[in-house]
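One protein chain is absent from this view; the other protein chains keep their places.
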Amino acid sequence: MTPKDNIRFGVIGAGRIGKLHAQNLTTRISGVEVATIADVDLKAAQTLAENLHVPLAVEDYHTILLDPGIDAVAICSSTDTHAKIICEAAQARKHIFCEKPIALDLGHIDSALQAVQNAGVKLQIGFNRRFDPNFRKVHSLVEEGKIGTPHILRITSRDPAPPPISYIKVSGGMFLDMTIHDFDMARYLIGSEVEEVCTAAGVMVDPAIGEAYDVDTAVITLRFTNGAIGTIDNSRKAVYGYDQRIEVFGSNGMIQANNNTPDQDIYFNAEGVHSAKPLYFFLERYLEAYIAEMAEFVQSIHEDTDPPVIGLDGRMAVVIGMAAKKSYLEHRPIRLSEITTPIFQPESYTE
Amino acid sequence: MTPKDNIRFGVIGAGRIGKLHAQNLTTRISGVEVATIADVDLKAAQTLAENLHVPLAVEDYHTILLDPGIDAVAICSSTDTHAKIICEAAQARKHIFCEKPIALDLGHIDSALQAVQNAGVKLQIGFNRRFDPNFRKVHSLVEEGKIGTPHILRITSRDPAPPPISYIKVSGGMFLDMTIHDFDMARYLIGSEVEEVCTAAGVMVDPAIGEAYDVDTAVITLRFTNGAIGTIDNSRKAVYGYDQRIEVFGSNGMIQANNNTPDQDIYFNAEGVHSAKPLYFFLERYLEAYIAEMAEFVQSIHEDTDPPVIGLDGRMAVVIGMAAKKSYLEHRPIRLSEITTPIFQPESYTE
Amino acid sequence: MTPKDNIRFGVIGAGRIGKLHAQNLTTRISGVEVATIADVDLKAAQTLAENLHVPLAVEDYHTILLDPGIDAVAICSSTDTHAKIICEAAQARKHIFCEKPIALDLGHIDSALQAVQNAGVKLQIGFNRRFDPNFRKVHSLVEEGKIGTPHILRITSRDPAPPPISYIKVSGGMFLDMTIHDFDMARYLIGSEVEEVCTAAGVMVDPAIGEAYDVDTAVITLRFTNGAIGTIDNSRKAVYGYDQRIEVFGSNGMIQANNNTPDQDIYFNAEGVHSAKPLYFFLERYLEAYIAEMAEFVQSIHEDTDPPVIGLDGRMAVVIGMAAKKSYLEHRPIRLSEITTPIFQPESYTE
Partner (left out) sequence: MTPKDNIRFGVIGAGRIGKLHAQNLTTRISGVEVATIADVDLKAAQTLAENLHVPLAVEDYHTILLDPGIDAVAICSSTDTHAKIICEAAQARKHIFCEKPIALDLGHIDSALQAVQNAGVKLQIGFNRRFDPNFRKVHSLVEEGKIGTPHILRITSRDPAPPPISYIKVSGGMFLDMTIHDFDMARYLIGSEVEEVCTAAGVMVDPAIGEAYDVDTAVITLRFTNGAIGTIDNSRKAVYGYDQRIEVFGSNGMIQANNNTPDQDIYFNAEGVHSAKPLYFFLERYLEAYIAEMAEFVQSIHEDTDPPVIGLDGRMAVVIGMAAKKSYLEHRPIRLSEITTPIFQPESYTE
């Protein structure tokens, strides 16, 4: 592949997030084309392919892996298939963009990361929030030292409505399907690893969530290796919409990221002063971030550089999620070192 | 053409705004395709066509008008060609989207509007700001009576930097190339016609603008038929970026539209509290508005309804601009009725 | 009087504004004491004196003027008595703080200013808004050149509710009882004289105001000697409270002063995001400003310096108000030089 050539993608999974990535790849990102869309529901793959003028739709994603003309895959299938497809795609020498989480257990994660390392392909995990303009600017200012040494991190992350109970039963629970994004954000912003986690959580939104052995409201305290302290607060249900705010406080200042709203209007009447709620949910709020993450993945292939979010990032967020869950169950602070020793030894660690 | 068929467009002009519309039509709007791009600079047309997978690029826009497979044109050529191309496109039974202004004199405008009326085709003028989410919501709240009867309108409209002097010499001057948008916005929001205009203006930004017989700073007061009073303030140069704010005050409340910013971050340090400047200029600020205006034009063709901004809107904004200029020159309030009687008598007026 | 001595005040008028100044003088300002309160309603004077531990209450303010132990007077009586009391107080060698306006005609104003000049006493006019922290900071930034050369001034000044019709009949009308503050603010902020005024106004709030030959809604455009253009918008009735905002735009930036609110809370619910209305009216909004203006008057006596708002300021605001009214009546821009030539020639002008 010469730098001027388009990178040819196969998209695996034509559900909500697969549609989103396929659409972005075909209409919003240059230097790339989508060659094939695969879905176990062939009809879904065909409809999407037709709408986006993608030449081929298939039921079995192995067609994509076997196609020598395809350079990269976007894995947008169900979570339980991620690790397996990563392994297979790596063996087929495809670069890989995979939605989070890689898997819900470390064994599968580590196998996948090992396969990627062995094959020497690129792997980017779909932590889209890192590409949000608000949070990216927070990251830049922290990195440039504009707030001095970070002391306190506050993440507010609340969904507008809980997912179906059926989803909660297979997702790994709130810490692994929802807070996982906040754990990644915490590492990204502070630039240091989490050492210890302490969770206070409960069922306040819907008792059915408790019956599914999950929680719906939590405050999680993080201790970082560099001494900083973080706190994340989560709720499955904010009636005013998707609440995604962050604040990093340091020795020389503070930087806050606030919510995006659909408009900048303010209405004054005899009752008060009124403005718009935050954008409803992640598809609205992270519209730009989804485009930017894929564009940077494509760029990392074109320029043969490391992708901006790597496999270890995907692994660390799961480890922190496991620690948060354990802290909740055992009602005490949990050090990350208490989570089972990794099977996987990345090269950069063993050298 | 059946409702399910794509509408086929010819784009005339491959400059900055032509590129924008061609890109939106090919990637952001459904139910439409671009068949041909024309530009007097054939190379520009070819490059754009290639990038957007448009099958044909031509030098002479008459190729588009003669193509029976083309349903609509987007006129993005230089201002002095607008009226002529509208006439020809109307005779060729194409629906027409035309950038503002239609022309700088009423004779040409009225000929164009007459041709459109005779042909029974649709004509939409590119007053993109009406489609901005902030201003659209202001319009809705006013229309719904949420502020009661409108009493005072305030429009702040300031550019980040003046255009080249060469542009100012052919644009008709600030009132016709810049304030024209604000005049349209005033009519749109108040829902009543402007009756009288009074201008205070001067050259404060750059003496070269004055040497080109134009002004660069103005405050224009509008009297509406329904009694409301409006005020527009303009500057060719706001060092902090594109300042586009509006406020409508009425008997039961007020609605304000504020600027959009690239992020929602706030940075606190020992010096103060800092946030982002407004988005730099119209391409950034009105990104969504450009898509929405074209999508609604396409929809009006599909559904055979009136376009949201019609030819008379384009005419009225020019008339107000002429009155504003006359008020500046004669240093007195000018009634719109003092501007030369229209040649064109639209059907809805003569019946 | 030695610098360490308290300045002894007589307060003339025990109505709303007299009470306010008497209270500030007795409890909020150091280096001063109130010796006597006078009011034509003796009972009102007595009640106020008792509440504030002021030793003497009288019906006739001449008692104050005749008391050699009194250094200064605060004139808070009805407008029609201001000029006369200023003359008498000046002749009695008292320093004078007088509420605005000095008078409604230039003859009386000029007699009063002449008397003050002849006596060499200090005269401060009660343009309290200059002492508001928001506006004062705007003034400082403009003066320091932080916005470069001022180009456009915007003043929004709307009352929460119209005064009684009986008041409107004697107040001189909206331009002289309400906009007068904005005219003074315009001069204060731009640091240049107003040269020309153009008014658009109407009766939109209450027809009874029109029957009293006044208007209740106005947009007034100001041309300054230094080339800047200003616009003031007024309404007698903003249902959301006292709206007092200012914005100065210049070659290097803009400074805005926004409203004060009783709290900084934001309430989010399923309907939207809600915050507090502006403070209700001038007593709430300008609480601090009333204290600061009197404290500075006291300081100017202690330190024998010019008061921060002088008699000519009081005169100029009336002249601009007269021009605004004339512009409304004659429907054309009015130059200030069209208002009758002043009788009064202040020393600083004649030298």
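Letters are used for the chains, namely A, B and C, taken in the order the chains are written, and counting of residues starts over at 1 for each.
Keep this in mind: a contact is a pair of C-beta atoms (placed from the backbone, for glycine too) under 8 Å apart; a residue touches a chain by one contact, two chains touch by 3 or more.
All values derive from a computational prediction rather than experimental measurement.
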item	value
Shown chains that the omitted chain touches within the full complex	A, B, C
Per the touch definition above, residue among A:Ala200, A:Leu287 or A:Met316 touching the missing chain	A:Ala200
Hidden partner chain, touching residue among C:Asn226, C:Asn269, C:Thr305 or C:Ser337	C:Asn269
Hidden partner chain, touching residue among C:Ser78, C:Asn118 or C:Asn258	C:Asn258
Residues of chain A (touch criterion as defined above) contacting the omitted chain	148-149, 151-152, 154, 156, 158, 198, 200-202, 204-205, 217-219, 221, 223, 227, 229-231, 233, 235, 237-240, 243, 249, 251-254, 331-333
Missing-chain contacts mapped onto chain C	27-28, 133-134, 137-138, 141, 146-147, 252-260, 262-270
For chain B, the residues touching the chain missing from this view	238-240, 268-270, 272-277
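The rule is short, and it goes like this: only the chains that are shown with their structure count from here on.
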item	value
CA centroid of chain A to CA centroid of chain C, Å	59
Chain B and chain C: spacing of chain centres that average the CA atoms, whole Å	43
Chain centre separation in whole Å, for chain B relative to chain A (CA means)	40
Residues within chain C bordering two or more other chains	238-240
